[in-house]
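A protein chain is absent from this complex, but the other protein chains hold their places.
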Amino acid sequence: MPETTDWSSETYDFDRAALRAKLRDVPQEPGSAKPQPILTVDNVVRRFGGMTAVEVEHLEVQRGAITALIGPNGAGKTTFFNLITGFDRPSSAKSRFGGGQGPFATWRFQGESLGATSAFRVARTGMVRTFQLTKALSAMTVMDNMLLGAKDQPGEHMLAALARPLWRKREAEIREKATDLLARFKLDTKAKDYAGSLSGGQRKLLEMARALMSDPAMIMLDEPMAGVNPALTQSLLGHIQDLRDQGTSVLFVEHDMHMVRHISDWVVVMAEGRIVAEGPPEHVMQHQAVVDAYLGSHHDQDLGDDSVLDEDFAAAVADEDAERAEEKA
Amino acid sequence: MNFLYTLFQDGGAAIISSTTAAFALAAIGLNVHFGYTGLVNIGQAGFMLLGAYGFAIVVEQGGGILLGVLAGLAAAAVFALILGIPTLRLRGDYLAIVTIAAAEIIRIVGGDQSLAPLTGGVAGIPNAKYSDQFIALSPFPKAGLFTFGPWTYPYSAGNSWWLSLVGWALALLAALVVFLLFRSPWGRAIKGIREDEDAVRSLGKNVFAYKMQSLVLGGVIGALGGIVFVLGASVQPDALGRTTTFLLYTVLLLGGAATVLGPILGSFLYFIFVVWLQDVVAQFVPSTVMNSSQIPQFTYILVGAGLMLLVIFRPQGILGNKKELSFGA
Partner (left out) sequence: MREPIAPRRRAHRIRLLGIALLAAAGVSLAAVAPAMAATPSPTPTPTNTVVQSATITAVPQCTVDPALGCVAGTLNDGNGNGVKGVTISMSDAGSDAASTVTNAEGHFAFKVSQNGLYTLTLKTSTLPSGVKAAVTQRKVQAVVGALRAAFFELSGSFKGSKATTSTVPTTFIGTAGQLAAQGLLLGLLLALASIGLSLIYGTTGLSNFAHAEQVTLGGFMAYSFGTVLGLPFILAALAAVVVGAASGYLQDRFIWGPLRKRGLGLTQLMVVTIGLSFAAEYVFQYFYGSQVQSVSSGVQLNTGPLNITPAAYWSMLVSIVVLVLVGLALQRTRIGRAARAVSDNRALAAASGIDVDRVIRLVWTVAMGLAALSGALYALVYGGIQWSTGVQILLLLFAAVTLGGLGTAFGALVGSIVIGLVVQLSTLFLSNNVKYATALFILILVLVFRPQGILGRKERVG
């Protein structure tokens, strides 16, 4: 298939209502085609011993959307994440020595094929991830963490590193950018602190901010809410929506549906390694496959009851629902 | 008073000694590996030995001193590549296992009688066969002794002021290179890798390449240390075995891993400790309690125990910063 998609920012759906309108016409079934898929995944299978952890035949992720990848614990979400970001290798990957049986795993990001690409190359194509257990570099300062996220720093080459004039200018640029980002994430006062001294929520924010240093086309968040003080989840959700509004597509993993419901534009549900349902958040929860998937593993979990949320969050959710209603109107 | 003067004199001699400079150099190389990058190389003596062989053999065969040094450094670089390619993608233990084994094999093969025409077998290569050109480069008188305070050494030949000067100049140069590199973005990436290589990978950095560069750089500095070492002694495979590597770890951890001057300070302190211990035992311990051949063994027992205690109770050494602890949980 020839690549004709225009990936410039002019074609990005900054208008969320327009984006949602587009998604409304997308069929609500596993593997459905999206109008502007930024990421297309085919035949990604991962087996551990006899167990199949992930078996995704086809998935498209809409550009400009906040797509949530949800599913009960053990559904294979994080494994799937690791596979497409190059941190793990699909069992269905084309063997290095040829041979093996197809169909082989392939996936494309912004038109670039990523079939057997190492993690750092995936990140360089503009698909940057964060981790479920935050990987803030604790023995480095917050600022150094940020600077490490930048790209095109000539001083990262060993020989150029010796001569400061070769990288001083770029260093000043990225430092400025880091300062801005830290201010946006309200971490500016912490710039000189060791990342190890931050709270769990602040580390999540730092990790997100650090990922943004390279201006990724898509950011992939692995359980961004895990281990975060509930009082901070609200601001974290706000930051995720800001990311989208400023031109970064978002794919994030979460096992708690309530978090997902109010910020995502599209929801993909995984269970036992497969994608069992897709759809907009307000509809996908009603799919029989989703109910089965969750009931199968969490008999006691209530799917749509907002009373499980704490009051602050419930209020935030109510506000957002109202906002969204206004948008639609 | 007499005894205190002996301590002063021997301590000073330990600091001037080119052997101390050689150890400082090799420890600076090990610092690049272990201190900054977190690579557990237990074969630094192998890098030294390769440097020494490369240098001595090329000079002995008439290659000239510059070519000799280049050959020694190149041998270490190739060694680093051979050891790094299979191991640097895997857990750190594998590098440790492979380096300790490979260094031992270099020592055994170097001492093998079948290579005697080249390496001199177990007996090694005598100093006189490769040191002439180095002595010829000396700006000082070629013969005669020079006395500075209580220390008298030859100007140029053998274990000379000239050699000490060159050794320490090289050590300071290596320290300068390390300083320049580790304040640069390159060094930032390396420190990030030491802490969590997946985090750095997720930011689009080629972790494998960084680790390889570090392994080669540290190995080459180690080889330089080996060359300085054999200019003050002869090339003997058994003189650069595991014991040397362990001593280098002690030197490094004593001074402070991941600090620019730690290896140099550690080298000073270690060699002063060794001569003072000898002096004290010679002065106060009757030979029926400990005979002189047991003194080095006793020293090494203390060194081994000291290394354990250092790692447990003061892993940052004298100069290190506990918050930037280079290795740990």
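By written order: A and B. Residues from 1 in each chain.
Quick note on the criterion: contacts are C-beta pairs under 8 Å (C-beta built on N, C-alpha and C of every residue); 3 or more make two chains touch, one makes a residue touch a chain.
Model, not experiment: these values are computed from the prediction.
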Candidates B:Ala13, B:Leu118, B:Leu261 or B:Ile318 - the one touching the absent chain: B:Ala13
Absent chain, residues of chain B that touch it: 2, 5-6, 9, 13-14, 16-20, 38, 40, 42, 85-87, 90, 92-94, 96-98, 100-102, 104-105, 108-109, 111-114, 121-123, 150-154, 158-159, 198, 232-233, 242-243, 246, 249-250, 253, 275, 278, 282, 287, 291-298, 300-301, 303-308, 311-312, 315, 327-329
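What we mean here is this: only the chains that are shown with their structure count from here on.
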Footprint of chain A on chain B - complex, ascending: 177, 180-181, 184-189, 191-192, 195-196, 198-207, 213, 217, 323-326
Parts of chain A lying in touch with chain B, wherever the complex brings them together: 85, 87, 118-121, 123-124, 128-131, 135-140, 144-145, 147-149, 151, 153, 155-158, 160-162, 164, 167, 171, 194, 196, 210-211, 213-214
